[in-house]
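Note that one protein chain is taken out, while the other chains of the complex remain in position.
Chain nomenclature is as follows: A, B, C, D and E, assigned in order of appearance, with residue numbering initiated at 1 for each chain independently.
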Amino acid sequence: MAHFVVREIDRADPAVMAALRHAGVATVHEAAGRTGLLGPGIRPVQDGTRIAGPAVTVSCPPGDNLMVHAAVEMVAPGDVLVVTTTSRSTDGMVGELIATSLAHRGCAGLVIDAGVRDVADLRAMGFPVWSRAVHAQGTVKAGPGSVNVPVVAAGQIVRPGDIVVADDDGVLALPIALGEAVAAAAAQRLATEEAKRQTLADGTLGVDLYGLRPLLAKLGVEYVDRLP
Amino acid sequence: MAHFVVREIDRADPAVMAALRHAGVATVHEAAGRTGLLGPGIRPVQDGTRIAGPAVTVSCPPGDNLMVHAAVEMVAPGDVLVVTTTSRSTDGMVGELIATSLAHRGCAGLVIDAGVRDVADLRAMGFPVWSRAVHAQGTVKAGPGSVNVPVVAAGQIVRPGDIVVADDDGVLALPIALGEAVAAAAAQRLATEEAKRQTLADGTLGVDLYGLRPLLAKLGVEYVDRLP
Amino acid sequence: MAHFVVREIDRADPAVMAALRHAGVATVHEAAGRTGLLGPGIRPVQDGTRIAGPAVTVSCPPGDNLMVHAAVEMVAPGDVLVVTTTSRSTDGMVGELIATSLAHRGCAGLVIDAGVRDVADLRAMGFPVWSRAVHAQGTVKAGPGSVNVPVVAAGQIVRPGDIVVADDDGVLALPIALGEAVAAAAAQRLATEEAKRQTLADGTLGVDLYGLRPLLAKLGVEYVDRLP
Amino acid sequence: MAHFVVREIDRADPAVMAALRHAGVATVHEAAGRTGLLGPGIRPVQDGTRIAGPAVTVSCPPGDNLMVHAAVEMVAPGDVLVVTTTSRSTDGMVGELIATSLAHRGCAGLVIDAGVRDVADLRAMGFPVWSRAVHAQGTVKAGPGSVNVPVVAAGQIVRPGDIVVADDDGVLALPIALGEAVAAAAAQRLATEEAKRQTLADGTLGVDLYGLRPLLAKLGVEYVDRLP
Amino acid sequence: MAHFVVREIDRADPAVMAALRHAGVATVHEAAGRTGLLGPGIRPVQDGTRIAGPAVTVSCPPGDNLMVHAAVEMVAPGDVLVVTTTSRSTDGMVGELIATSLAHRGCAGLVIDAGVRDVADLRAMGFPVWSRAVHAQGTVKAGPGSVNVPVVAAGQIVRPGDIVVADDDGVLALPIALGEAVAAAAAQRLATEEAKRQTLADGTLGVDLYGLRPLLAKLGVEYVDRLP
Partner (left out) sequence: MAHFVVREIDRADPAVMAALRHAGVATVHEAAGRTGLLGPGIRPVQDGTRIAGPAVTVSCPPGDNLMVHAAVEMVAPGDVLVVTTTSRSTDGMVGELIATSLAHRGCAGLVIDAGVRDVADLRAMGFPVWSRAVHAQGTVKAGPGSVNVPVVAAGQIVRPGDIVVADDDGVLALPIALGEAVAAAAAQRLATEEAKRQTLADGTLGVDLYGLRPLLAKLGVEYVDRLP
């Protein structure tokens, strides 16, 4: 089994990524036809942060962060590091020191399907992290893995260069090829949602706004004053 | 199998609900004979909020929020929307748009045994939510369910109109018929607890305050200076 | 089966504990040869707090806090109460009243492999807690257990008097006998880490700082521009 | 909070229950409009057993089987004992001795949202059990609870007298009032399924048998030879 | 978002698949450089069965088996159906009727990252299944998805046509392109393991057979008669 560190990845148009960041995970997920979402087990370490950037992916043995060190060198400004393990682990693979190195390279943030540590420092540094766990458990630097190969994080395929969007709602990965169309759809969605929000805030009901009453009737849902 | 949207529910006396809100979940749980508590898997999306109000209940298929839309129309000012699914799901069934609609109707908050999304917006709006998960995963509006029928949320029966109390400790549901007596018991408990708190703050030990030393002796618990 | 409340425990040198508190959980865990860490299921109820102190340990039946009351009497200023149950439980065994009593005795904080309640009050009091769950579920005072015997919390042995260190990263327990050496190693580590942090912040890569390139080569990790 | 042992429960017509037993959990669940199913966390201790009978329900404190003993007296031949706890527990609340007592009374089986022990003996006795866990952990006989009140087991309301059906697929509870209609629907379903089975075994596809091709087209599902 | 049913997949050489089936999951996993393994949450419904065949993959909405019906038509003799959902679900998406249809087409077995039902019938039919759950919960036929696109099952990418190997140890997916080399490596491994087994059965220790004593010494592992 060969292990690779792949130096070059494609990166999406920065304007596209900025638009996706602006739209946020939930809107992009909708605009992308409800694809690309990582599972709900990956949660932000901080509140109120929203990022978008190209994925630099890492596949590590459990409890071993050697390949994370190798990956740092591949990170360009704005990239998002996406770390996975070959079997499930919550060990603290990344802490303040690696985050310092990543911040120096302009890394936009870390998404890790494992644990992190030094979270008080990470928050103080303002380095954004989404992780499965917080655990001080140390790791070794011993086993081989790969950088910039397709990985699975929280049940979702993430390919190198995929546009990663992350905020308080979670994390999403989008193929570069879909970026422009999804950004356009997301912008349109934001506009539509703003209109809907105004309509709903004014008191129109969703059942009317979305025309759901016929569907409810067709499904046999009966309106009654009291339970029969 | 019939599905119903029930329009009318009984609601408890607002003064009773205000008293229960003031007492908070832990005290009401005790005053109610330790009944009505939802499981610990339902957690607040925000910190420091306490609500109490009548339950408008919703039963949905997993990943389908059609019935939530139908339920919004049944929400009166001060009501708490309680959303459940017929099989376990963490999909994000409620987001900012539905919350806007709920807020317009004066909804006191949302309790959902599933996921929510747009949590940054929900926090910014000040709309209180207790949920099992945060997940951007979108849902369909396709399948039938019911509004204002008895449901099970986090292992607890919640009947339409039940007084729902929720704060940082979790969520509780109380039958209307018990409201007044429990509110009285809770008020008394608050007074007693204030006295106990003062006594404990002054240094009296719980083993003395509660007279536990004879029980410890009876149970064969031995006091020793060092382990034998 | 005998149950004991052991009155006397050994306590580490306060200066040693202060040094360990200053170093924090992740650094102490490393300095201690990666031992003593509790599992990631135990999380802080508050953010930004760091404590260190001798463990007063408690073993309770599930859903029964009688022995917690017995343990309060054994707490000296600076001690950390460590509560466990004989089978897994998330019931809220400790709330504001016990915390008031513990605070009066100068307790440094609570670590509990079970649930707590009144968390809004606990945060307002500034009483630090690390727990497996937040749940209002009340407990009884009925069954025997022990105070200051060895216990297992989140998969980790904690002996009475062990130095417990806890912060946003989690919780660690260290035998007194190792305290001084670990504190010295931790201090040295802090200095080294500060130097490393500076080096990494200046742009040196971890693969170079730690000399990992030969290892990567030896493990057969190939650097390529594009995936073959 | 009052605790009751209710002596009398309604019981469904034995012929109805026999018909439901014959149909099995999955078919009854469908015939009942997909209601009444307990969550998948409750699994059979044995393979190949199918039962149906009236529920004698028990609500216990966690780790306390006093009320199970009280419940045994209420068990009539053919009844199914349904045991729940007020907070989540996997302690072994029922073992060979209680099972012997239940078997003497003609109990059809045990459904328990907690743990059991002596499973080798239970299997040897041929006493059917569905449980959340197998754990030897002993329990006390100390705290109050109720027999024959509505309970929640694995997220499902079970009322005293409800018809409980259990087999290798899991467990289901059905209100007596629905029994006859559901048994009739289940019998019809069995006949229809036998016809469908034959049709499918002969090679007709489900997409044709159920007429799904137009729906697939309407949903925009494209048939292609290779991925575009 | 487009949804596709892809009619044609590549399939590996039957002799290669037979060799991989003979080797079994654990050996193939090793021969493939420890890649391709699905997570341990997917377990066999039966004991003692071993299969290998090309993957026909399905991506469904949670609780909706419409696309499974569409997938059946694409199954050729010897294929393995691999079913996934876009968000986590344990609903019983496949039962006896679909299994009858699959068996008619010569399907080698089912791997499903969700639930199945009618397990007594599935076992009686001898139709092999690996699933995340057993649950009678019914599903709808309402939402779009895809057949024969890359999916993620239990954290593992499975591409259409991948060679799926499954036995009592779990499930593995292998790209066709690797099949022949891995089958050769697996055959060699079987021979080597047989030799090792004989050596170990004769009393040679693994530490000697694998030459681990120098490594233990180098790692600082000390042999002592008693703990210092």
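One rule holds in what follows: contacts are C-beta pairs under 8 Å (C-beta built on N, C-alpha and C of every residue); 3 or more make two chains touch, one makes a residue touch a chain.
From a predicted model like this one, the values you see are computed outputs, not experimental measurements.
Within the full complex, the chain left out of the display contacts the shown chains A, C, D, E. Considering D:24, D:40 or D:115, the position touching the chain not shown turns out to be D:115 (whole complex).
Here the missing chain is touched by one residue of E:37, E:107 or E:120, and it is E:37.
In the full complex, subunit C makes contact with the omitted chain through residues 1-2, 32-35, 39, 86-88, 150, 152, 155-157. By the touch criterion stated above, the residues of subunit A touching the omitted chain are 61-63, 86-91, 135, 137, 140, 142-143. Touch with the hidden chain on the side of subunit D covers residues 2-8, 66-67, 69-70, 72-73, 90, 92, 95-98, 100-101, 103-104, 115, 117-120, 123, 133-138, 141-146, 148-149.
Rule of thumb we're sticking to: only the chains that are shown with their structure count from here on.
Number of steps on the shortest path from subunit C to subunit E, with steps defined by chain touch: 2.
Mostly identical positions are employed by subunit B and subunit D in their mutual contact, as over half of the interface residue numbers are shared between these two copies. When the contact pairs of A-C are set against those of B-E, B-D or B-C, over half line up by residue number only for B-C. The distance from the centre of subunit D to the centre of subunit E, with each centre set as the mean of the Cα atoms, comes to 30 Å. Centroids of subunit C and subunit D (each the mean of its C-alpha atoms) stand 42 Å apart. Touching of two or more other chains is recorded for residues 2, 86-88, 90, 135, 137, 142-143 of subunit E. Applying the touch criterion to all chain pairs gives A-B, A-C, A-E, B-C, B-D, B-E, C-D, D-E.
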